[in-house]
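All protein chains but one are shown at their positions in the complex.
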Amino acid sequence: MEYRRLGKSGLKVSALSLGSWLTFGQQIEDKVAEELMDIAYEGGVNFFDNAEGYAGGKSEVVMGKILKKKNWDRSSYIVSSKIFFGAEEKKPNMIGLSKKHLFEGTHNALKRLQLDYVDLIYCHRPDKETPIEETVWAMHQLVQSGKALYWGTSEWSALEIMQAHYFAEKNHLVPPVMEQPQYNMLWRDKMEMEFLLLFRDFGMGTTIWSPMASGLLSGKYNNADPKDARFSMDNLEWLRNRLLVESNIHKVKLLQAIAERLNTSLAKLAIAWCLKNPHVSTVILGASKAVQLKENLTALEVVPLLTNEVMEEIDQITGTKPEVIIP
Amino acid sequence: MEYRRLGKSGLKVSALSLGSWLTFGQQIEDKVAEELMDIAYEGGVNFFDNAEGYAGGKSEVVMGKILKKKNWDRSSYIVSSKIFFGAEEKKPNMIGLSKKHLFEGTHNALKRLQLDYVDLIYCHRPDKETPIEETVWAMHQLVQSGKALYWGTSEWSALEIMQAHYFAEKNHLVPPVMEQPQYNMLWRDKMEMEFLLLFRDFGMGTTIWSPMASGLLSGKYNNADPKDARFSMDNLEWLRNRLLVESNIHKVKLLQAIAERLNTSLAKLAIAWCLKNPHVSTVILGASKAVQLKENLTALEVVPLLTNEVMEEIDQITGTKPEVIIP
Amino acid sequence: MEYRRLGKSGLKVSALSLGSWLTFGQQIEDKVAEELMDIAYEGGVNFFDNAEGYAGGKSEVVMGKILKKKNWDRSSYIVSSKIFFGAEEKKPNMIGLSKKHLFEGTHNALKRLQLDYVDLIYCHRPDKETPIEETVWAMHQLVQSGKALYWGTSEWSALEIMQAHYFAEKNHLVPPVMEQPQYNMLWRDKMEMEFLLLFRDFGMGTTIWSPMASGLLSGKYNNADPKDARFSMDNLEWLRNRLLVESNIHKVKLLQAIAERLNTSLAKLAIAWCLKNPHVSTVILGASKAVQLKENLTALEVVPLLTNEVMEEIDQITGTKPEVIIP
Partner (left out) sequence: MEYRRLGKSGLKVSALSLGSWLTFGQQIEDKVAEELMDIAYEGGVNFFDNAEGYAGGKSEVVMGKILKKKNWDRSSYIVSSKIFFGAEEKKPNMIGLSKKHLFEGTHNALKRLQLDYVDLIYCHRPDKETPIEETVWAMHQLVQSGKALYWGTSEWSALEIMQAHYFAEKNHLVPPVMEQPQYNMLWRDKMEMEFLLLFRDFGMGTTIWSPMASGLLSGKYNNADPKDARFSMDNLEWLRNRLLVESNIHKVKLLQAIAERLNTSLAKLAIAWCLKNPHVSTVILGASKAVQLKENLTALEVVPLLTNEVMEEIDQITGTKPEVIIP
């Protein structure tokens, strides 16, 4: 396993990490979850990603039980939670980035995880109804009180992240360290254009979700929209609508051909492609089966095959390489 | 129930909330207090207002017991305390806004309430004998240490509040978020004139006390000064003197006629009138009887009846609309 | 003549000073203006008050010519201008507190006054359409560039003045030093209540206008509303409406009786009464006749006659002493 710094921070994250979204406490049995964590940990993965909103809090409960049972050295792994969507209930002040929910949400996440602190705590989305001041102060306090070691954001715009740095620096508060954006061959603008100034000036780290475009880049939707896949789950219409379009299916077939030529799977090609980007700190893998995770954990082997020529070929197929037009 | 942001903060407060002043631990039995809290909570009220000085600390004891018994999810409600007047004893350093009393007062309030933290902590009055620096530092520390989530003021002048912001910003401390002023049809200058700059530049939230002018706008004093009402209680002479004058009684009768025309009660008219002001975050209701609280909790229905014409009619009657004279 | 510090500043201002409002370039001949300035200067007055808006700029032209002719030592007197209302033309950007008008207005005022700098430059009114940042930056720059020595405000609210201090201190800019408010026996709230915190915390100086309530306290309106008085001039309806009411006329007659008892004139009583307030740096006298100015310049003699008893008697008559109610 390769380890990378989380941006300019001193924290080392395994280049591949394990996420619990849609699987833990939801798609898979708890014993499968345990098997996946075993495989990951043995394979050198040191980062397990979670959030209060995953499976209404159950994902954290499942992960917490496994961590307790395994009794691995606390310093050998990194756990995250993300606050915004709430867990079970969604009454006023049970969602969002108000100080009240950030505090109570983190407190509840720690209880579910049976941990004294998480390594990483994220603001899971921007909150238009809370001023940045309140959120930055709250994250600072969570970090100062030892409930979390580093704080970051997920799916925030570059401007919102810079605003957080702005306010933090002005008030001598702890700034955000990392962002968790979607990033894959079909969805590139944020990582390759919007965030450039943040990488240069703040050394922002990134923990990538959806390296396979929610499964689209696994090739499993090439022929159908199977019932058991995540697109059929409730509340994911926005992902389906955005990604599962005819033109993307066509692109996926062309990418599949490249993968075959390189003697690898499309999934591993997609993961390796993310890892080529030096601004990626870690790629979060989701998995519902042991065999799938084992396979994808070998994706680092594919990175050296991604020559400039192959990368350009991929750019041609996807047509998603952002172009910076300076008029 | 409607929920409003507490000023520009991310906290959502029910537009109507329940106060314990003069009732809990004083005018009413504890089981009535419990009944009132049940009615409020079921009706969507999420804010219960309290202070160290209410009934010499007994109000907090009563509310604490009820909250413990109910075992409602802590994140589903907001509790406040206010420090200044002390609880039982009033020796030196047992009142005011010195750091000593703010710390010890808050600590004691939390013990009486049986809580780890209050959501809102107020400086209950300005203290001419403590410099603003000491008070702002103390409030900042209370918030930083997790004893309270947000801090604010009650019955401070705009200038004093701005001074607190001034000192907080200069020293990178947490600024006040809300003010608890008296506001009703007869007492309007602060909310409608003095505070305007604070609303614009600091997004100050307000938790309104005395929407019915201490009962005057319930109409109960129209014929007499009854023994059981709050004006007859000790230490409230200042309120009596200020409000219970002949001319006000006359105005109340005219307002009563408007309420009748709108098919509502004067009390609900008075409450709804406060809610019309967009700078009002929540209106705190006092109640000594279940039937009265149930009735007043429906005041939101009256808000749409308050057309511009009705509002102007009220202005004519009260003569209290502040006039901004720019020479 | 007595000299007082302009607030906590090092500048010494004569307790009585000469204003040009409504007179220079308007009510009086230029040679009368010259005579008045001579009398004042000889009498120890060292402050001549002016503004771009007085007589559409003509007041400054007249004063500038006189100062040039007299050739008094520049360091023996203090001249002010005030920017806001514009001079002759009132196109967009020719009025208000935008940086553009503050710069161009000051530049033009200096040309009219034939001076390199004014000692005091005022923002003549608050400007709701310019942010405080822009105004404070502009005043700072005017002071830094030597166009004015001190800057201040006129008829601003305490909150607006504190905002200016707030922004100035945060950005290490020169803060305002003085305010020019209306102040007289009938109009006291600002000086005796609203500004108290500013006197205490910023050492704000005050240059008082309208010590005689625009002539009302001279007694000249006791019997009529004579054509030659300033109330009959254009655009002063707001003053007339505010002051020239029946009840005030009655008060003036009672005050007249006190003046007679003290063997002085009502005008001098009114001026001396202002001087009793230690927060008053100087009282600006308007005059259209030499005899009137000579008389009023002796008002300092009346100050010692204003015993506590007399002051209380005046309070009883006017009913304008502000009462601080702390609930």
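Order as written gives the chain letters A, B and C; numbering starts at 1 within each chain.
The rule we apply is simple: a residue touches a chain if its C-beta (ideal position, glycine included) is under 8 Å from a C-beta of that chain, and two chains touch if they have at least 3 such contacts.
Here the structure is a predicted model, which is why all the values come from computation and not from measurement.
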(message) Considering all chains of the complex, which shown ones does the missing chain contact?
(response) A, C
(message) Please identify which residue in C:Leu18, C:Val79 or C:Met94 touches the non-displayed chain.
(response) C:Met94
(request) Have a look at C:Gln114, C:Ser145, C:Asn222 or C:Thr307 and name the one touching the chain we're not showing. (result) C:Ser145
(message) Looking at the full complex, which residue from A:Ser98, A:Thr153 or A:Gln182 touches the chain that isn't shown here?
(response) A:Gln182
(request) From the listed residues C:Asp73, C:Asp116, C:Glu129 or C:Glu309, report the one that touches the chain absent from this view. (result) C:Glu129
(message) Touching the absent chain: which residues on chain C qualify?
(response) 89, 91-94, 96-101, 103-105, 108, 127, 129-131, 134-135, 137, 141, 144-145, 170-173
(message) Using the document's contact rule, name the residues of chain A that touch the chain not shown here.
(response) 125, 155, 158-160, 162-163, 165-166, 169-170, 182, 194, 197-198, 201, 238-239, 242, 325-327
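In this section, only the chains that are shown with their structure count from here on.
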(request) Quick one: how many steps at least from chain A to chain C, stepping chain to touching chain? (result) 2
(request) Could you label the chain B-chain C interface same or different, taking same to mean over half of its residue numbers are used by both chains? (result) same
(request) Round to the nearest whole Å and give the separation of the Cα centres of chain B and chain C. (result) 41
(message) Give the residues of chain C touching no fewer than two other chains, as numbers and ranges.
(response) none
